[in-house]
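With one protein chain withheld, the remaining protein chains of the complex are depicted in position.
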Amino acid sequence: MRKKLLNGPYLAWMLIFAILPLFIVVWYALTAEIGGERSFSAGSLARVFEPIYLRVLWRSLKLAAVSTLLCFFFGYPVALILTSRQFKRRTILVVLIVLPMWMNFLARTYAWLTLLEKNGVINSVLSFLHLPALSILYTDAAVVLGMVYNFLPFMILPIYSVLYKIDHSLIEAAEDLGATPLVTFRRVIFPQSLAGALSGVIMVFMPAMTTFVIPRLLGGGQYTLIGNLIEQQFLTTYDWGFGSALSLFLMALLLVTGALLMRSRGDGEGGLW
Amino acid sequence: MVRRVSSRVYLALVFLFLYAPIAVLMIFSFNSARSRGVWGGFTLDWYAQLFRDRQIMSSLYYTIACAVLASVFATVLGTVAAIGLSGMRGLPRALTAQLVYLPMINPDIVMGLSLMLLFISIKIPLGFLSMLLAHITFCLPFVILSVLPKLKQTQAELYDAALDLGATPLVAYGKVIIPQIRPGIITGFLLAFTMSIDDFVVSFFTTGNGVTNVAITIYAMARRGMNPKINALLTIMFAGVIFLLFIANRRTADAKTRR
Partner (left out) sequence: MARAEEIIRLKDICMDYGGGLILDKLNLYILKNEFITLLGPSGCGKTTTLRIIGGFEQQTSGDILFEGKSISHLPPFARKVNTVFQHYALFSHMNVYENVAFGLRIKKLPETEITRKVGEVLELMNLPGFEKREIESLSGGQRQRVAIARAVVNEPQVLLLDEPLGALDLKLRKEMQIELKNIQKGLGITFVFVTHDQEEALTMSDTIVVMRDGLVQQIGTPIDIYNEPKNEFVAGFIGESNIMDGVMYADYHVSFAGRSFECVDKGFTPDEDIDVVVRPEDIKLVPADSGMLRGVVTSVIFKGVHYEMMVKVGEREWMLHNTLMEPVGREIGLDIYPDDIHVMKKRKT
């Protein structure tokens, strides 16, 4: 059939609006403006490795990793509890986990401003209870909090969907063979849920690594992660070459991380890579 | 027993963590005091002011216009692409399938800035059109990935059967295949719509000339300080989304009971 011709418009679209832009980024990253014309130069890429920028990168990696770990530690038990059979209306609970995602991402971040501010809700409550005020706004802690809050469902859902699919007879078989609940969890449930956990890790780490909104709003104006650095190059300092080089580096980093994580999963499932 | 209670308490705490900020945000849209920490009494003033704020109203208009146009266009283009993809075999299919994921795995900041560079290079002025084109691009995978599984479920025999009964390929698609994959198309459309409404990063890079969407407006206002009008706007929008979800859920529930 000539069915595949139907793909023409889509392929053309993707070529123009997905592939071509990436090539433009590569082009800007590999050239520099000399005397009004752009010519080949490795200058922008070299700048990425200057200590000051490597520090920003290191800080971004650290915060994203901490957020991912926290999401895992808080999210895994949630997924586990949701799969247990004590709830009749489990679907509603799962929907409730997803529901906050339907509120604008920016709104969710903005909401924490209300809570964390010096005169915000949390401090009002604390002072009412005669407790010392909390001042974490515009610190690393606030940024991590914002990331965990925004991306926690990304961790819970994939783990839940894998746990949900584990054949219950496996658990019964383990118990039948004399395993205590803890052993059953460690030997049967946890290893099987790792695939979901890895998807969760990727789904949290990637946006945490690239966001510039959370550090800007909750970290304050002077606060810089790699996302902010890139944004500044394009919208403030107009150094598109350096911005492109940074983006290219960030993409390569994420691609490698993602590929390594997916490989460690080992089953080649998922089709993303 | 202890395990049951403690797991329920834990779950309750997580829900508190997830919903408290949203609840506070909504409550403060009715707060007559401008300050965030203090409750000054109930008021609907902010809602009234909201509708008089030209900046917010215009960004709301652009958000909705962009979401409607982008999701409709992405649904049409994506559905046709999914049908085409289902007819491909071998390497071309594998390559196209990878291409489908590209906008999803590409970090949104990279997508935003690369599209901005594209629009500047090909001399499309940054504004509503450029934002719309960008939105269509990131909406496409959601439509294709919703439609493809439905196409896979639809037997190839159905298309043959329609042709066998005298339908031309176009009629076979219109009367048989499209109705069969309709649930996937609707899901794809709704996903595309919400993705477009929700987007900040890509819009932030690809718009210009005073065209902003709600997310950009919130960002600008939040950097200048709080404004309860934003709380009012977000409350309305969240209520709207909940309402849409409720309707969608009712639809699928109806479809199930009819069987």
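Chains: A and B, in written order; residue numbering restarts at 1 for each.
Here, contacts are C-beta pairs under 8 Å (C-beta built on N, C-alpha and C of every residue); 3 or more make two chains touch, one makes a residue touch a chain.
Keep in mind that what you see is a predicted model, and the values were worked out from it rather than measured.
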Need the list of shown chains touched by the one chain that isn't shown.
B
Identify the residue among B:A23, B:V171 or B:A220 that touches the chain left out of the display.
B:V171
Which residue of B:A134, B:A162, B:I197 or B:I216 touches the chain not shown here:
B:A162
Note that chain B touches the absent chain at residues 155, 157-158, 160-168, 171, 175-176, 179-180, 182, 259
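The working rule: only the chains that are shown with their structure count from here on.
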Using the touch definition from the top, list the residues of chain B that touch chain A in their complex.
4, 7-8, 10-11, 14-15, 17-22, 24-25, 28, 35-38, 77-78, 80-81, 83-88, 92, 96-97, 99, 101-103, 105-111, 113-118, 121, 133-134, 136-137, 140, 169, 194, 197-198, 200-201, 205, 214-215, 218-219, 222-223, 226, 230, 234, 237-238, 241-242, 245
Chain B touches which residues of chain A in the complex?
1, 3-11, 13-14, 16-22, 24-25, 28, 74, 77-78, 81-82, 84, 86, 93, 96-97, 99-100, 102-108, 110-115, 117, 119-121, 123-124, 149, 152-153, 206-207, 209-213, 216-217, 221, 227, 230-231, 234-235, 240, 243-244, 247, 250-251, 254, 258, 271-272
